[in-house]
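Every protein chain except one is present and positioned as in the full complex.
Let's turn to chain A:
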Amino acid sequence: MSILSMRDIHAGYGGANILNGVSIDIEAHEIGVIIGPNGAGKSTTLKALFGLLTVSEGSVTFDGADITNDNPETLVRRGLSFVPQEFNVFPTLSVRENLEMGAYVRRDDFRPLIEKIFEYFPPLRDKHRQPAGELSGGQRQMVAIGRALMMEPKLLLLDEPTAGLSPRYMGEILERVIAINESGVGILMVEQNARQALAIAHKGFVLAGGRNSFTGTGQALLDNPEVAESFLGGGAH
């Protein structure tokens, strides 16, 4: 059974809808990747899913429950975590405090989990007392993903985790995403670097104009000449 299923979602920021019928299905433990041109509604899809804007039509089911328009606090408790693209750390809080904030709703001892996150992202261990705002872009991204993992989510939503990163960090972050997924966490991410992202995806969703235009396995989308032509910057391999 799919862990997440969005059915024919319509949503927007008050005015005209940006999403005009987006459907997404992810099985537990899968990596799903959303690609598409600017303004296609990729980030909006994640925000609508996470209750940050109102879904006017359609439904979202997560882990067997209807979560359409639930607020973020409820969703976090249900096992859904979201890493926004920008402003995704608390700049004046230390790295450790950022991670603690990710576990705000937990009442148990989560210190072992902080250790686990330092194992995923070793550079954070040495800098755990440093304000997150002083870190490099790549390390900030690690803090942001680490914060989202503190709830031990079933599904992690990532909005362009590699945006603005140097190629070195880009590869490192994608590698970590695979490792996180292998530990049993489902991933749904939006990516600009469509080729690299589809290469690691179990499932890909191509959005255009606020609706699905192609859906398939990552490999199938990479091999689809139409997708390559329109969304992957030409068929040149």
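We adopt the following convention: a contact is a pair of C-beta atoms (placed from the backbone, for glycine too) under 8 Å apart; a residue touches a chain by one contact, two chains touch by 3 or more; residues count from 1.
In this text, contacts and distances are computed from a predicted model.
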Name the omitted chain as UniProt records it, choosing among "ABC transporter permease", "Protein pafC", "Serine/threonine-protein kinase RsbT" or "LacI family transcriptional regulator". "ABC transporter permease"
Thinking of the whole complex, not just what is shown, which of A:T44, A:N88 or A:T162 touches the missing chain? A:N88
Return the single residue from A:D25, A:E97 or A:E152 that touches the missing chain. A:E97
Touch with the omitted chain, as defined above, among A:G39, A:P72, A:G184 or A:G233: A:P72
Chain not shown, touching residues in chain A: 50, 52, 72-73, 76-77, 82, 84, 87-93, 97, 100-102, 104-105, 147, 151
